[in-house]
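One chain of protein is taken out of this complex; the other chains stay put.
In order of appearance the chains are A, B and C, and numbering begins at 1 in each one.
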Amino acid sequence: MASSIRVRAIANVEATEVQTLIQHPMDSGFVRDAKGEFIPAHFIQQLTFEHGGRKVFVADWGTAVSKDPYVKFSFKGANKGDDLKVSWIDNKAETDTATVKIQ
Amino acid sequence: MIIPDNGFPATRRLILRGAGSIALAGLGMISLSRAPALAAANDRYPEDAFKQKDGKEAVKLLYGRTAEPSDKIKLDAPEIAENGAVVPISVTTTLAEVTSVSFVVPENPNPLAAYYRIAPGTMPNIANRLKMAKTSNVIVIVEADGKLYSATKEVKVTVGGCGG
Amino acid sequence: MKFRMPRSLSPERVPASPKPATEVSVRSRIHFALAALAALALSTLQPAGAADTPDPAADAKAFRDYFVNKFPNVKLEDFVNGPYALDGDMRRQWEEKEQFPPYEFSLEMGKEMFAKPFNNGKRYADCFENQGIGIKQTYPYFDEREGKVVTLELALNRCREKNGEAVLSYVGDEMAALTAYMAFTSRGRPFAIKVPDDPRALEAYQNGKRYFYTRRGQLNFSCATCHVQNPGERMRAEVLAPALGILNAMPIYRSEWGGMGTISRRFTTCNSQIRGVPLEPQAEEYRDLEYYLSYVSNGLPIAGPGARP
Partner (left out) sequence: MTTTKPRAQMRISISWPVALLLVAGTASVRAAGSETDFRVAYAAAEAADQQASRLRNQWTVTAAALAEAKRAADKGDFDRATASAKEAEALAKASIFQATNEIDAWKQLEIR
């Protein structure tokens, strides 16, 4: 299976800009299916970005984050070629991790 | 697509729909305490805050205090969401020593949408995409130097985001 | 003279599940009455149209001129961006999303599907000119042997059948992903649809045009009602797209669908929104409609896959 995580991390002069898109249904638990039953909540709860063994950004999400969630942030202190580790865990304890090179 | 009311009585809805400052005034008295906020102390997922059905209760659970409006926060959100399922919302701030940023949508069944922990060296500029069940204020809360600040903007939603 | 659609007339979103019949029944009566009243209020008697010999080149020019005159501030190639060409607030939301577009996953899936050999070892590439790369702008085309219009979706399924594979649903995610990838390889290339000198081709073109302008469904809307007469107007939250360039960004990721949809999916859902029973996907009418709409957008660049509300 292809990774659920897409990351673009680009080192600029002052900071590294990180954009992430994750393939995930982010079911809120408030939507009914074709049979009228509620689709159980299924959503990413925590998304963590690590650089050099340090957590630079941690996203805690509820059910109101859109399907295939996206987040963008910037951080200082990284260089082109460094590794950036991205991992998530959802409310069903499913997880995924990807490590990308900063460009 | 049916969104249950989740116990939002009309009166409270009216209150929450008020202008940002009013809504935030409702969040309680401004605390002068500089103690670190509750949830920021560790990486534990603040499940209780996310499960809250009331925006101000969620903020209380998350931070143990309330926020004051700040013009040093720039909250960028559309006037009219093209679709409530995907509403691009971003924030930048000139406040120093930011340790967390959270987004609250009071009219959603679970108002707390996202809570971001900002490590030293990480910039308080965040963009994300949120679901909005209906027209609502979007409140961003920035925790900086132990204090809470906020900015608010109303986003009109005519095609709801199917929950969340 | 602008016709603003009364709220009550705006086509329903297609419900994810069939509504309970009682609700449909009550609602239908209400809408019915409103549609009738609106129709009465707006009715005028007009003589029937003029000459009947189709002239595709003249049509395309008139079509383009109409939209260019209606929206003098929109650049011609920007019409392919649909509502985003017409509404600034929506355009900003779209531009933000395009930074990391939601169709990325579908596009990637399409690329993998396209490259993966069939059980017999052949590939999609073997069915198409130039290995299927950069050819979307030539679809649909009129097949003079068959005497019919062939769309890309149809050609993809024929390719599968020829190689012993089961056909894909025309309204499903896989077909959307495949066409997304193929459109992506054609991005920026102008639509180059031909109507060959063949009376059958001209007839197919004319049938597509007729379908486009024919009112149908309980709401008594034609495609043109929304996309010629009212582009840029809001219908509920949506800003209606102009018909010029409307297929250039196909397939599209719609936030409303939470996923990618083909041209077939768009046509059939448009029909149900105006309370008409959709035809089967890739019915001759739909193929002809795609042919007509693509032809009159000749010269405008392929922009698919696209993102829409």
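Quick note on the criterion: a contact is a pair of C-beta atoms (placed from the backbone, for glycine too) under 8 Å apart; a residue touches a chain by one contact, two chains touch by 3 or more.
Since we're looking at a predicted model, the values are computed, not measured.
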item: Chains still shown that are in contact with the chain withheld from the display; value: C
item: Of C:126, C:203, C:233 or C:285, the one touching the omitted chain in the full complex; value: C:285
item: Contacts of chain C with the absent chain, listed as residue ranges; value: 1, 3, 21-22, 24-25, 28-29, 31-33, 35-37, 39-40, 42-46, 48-50, 59, 61-63, 65-66, 209-210, 213-218, 220, 222, 224-225, 228-229, 272, 275-277, 279, 285
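One rule holds in what follows: only the chains that are shown with their structure count from here on.
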item: A-B or B-C - the one linked by more C-beta pairs in contact; value: A-B
item: Centroid spacing, where centroids are CA-atom means, of chain A and chain C in whole angstrom; value: 33
item: Sequence positions of chain B contacting 2 or more other chains; value: 1, 85-87, 90, 127, 129
item: Contacts with 2+ other chains: residues of chain A; value: 32, 67, 70, 72
item: Parts of chain A lying in touch with chain C, wherever the complex brings them together; value: 2, 6, 8, 19-21, 23, 32-36, 67-68, 70, 72
item: Chain B residues within the chain C interface of the complex; value: 1, 78-83, 85-88, 90, 127, 129, 157-159
item: Partner chain B, residues of chain C touching it in the complex; value: 13, 15-16, 83, 89-90, 92-94, 96-97, 102, 236-239, 254-256, 258, 309
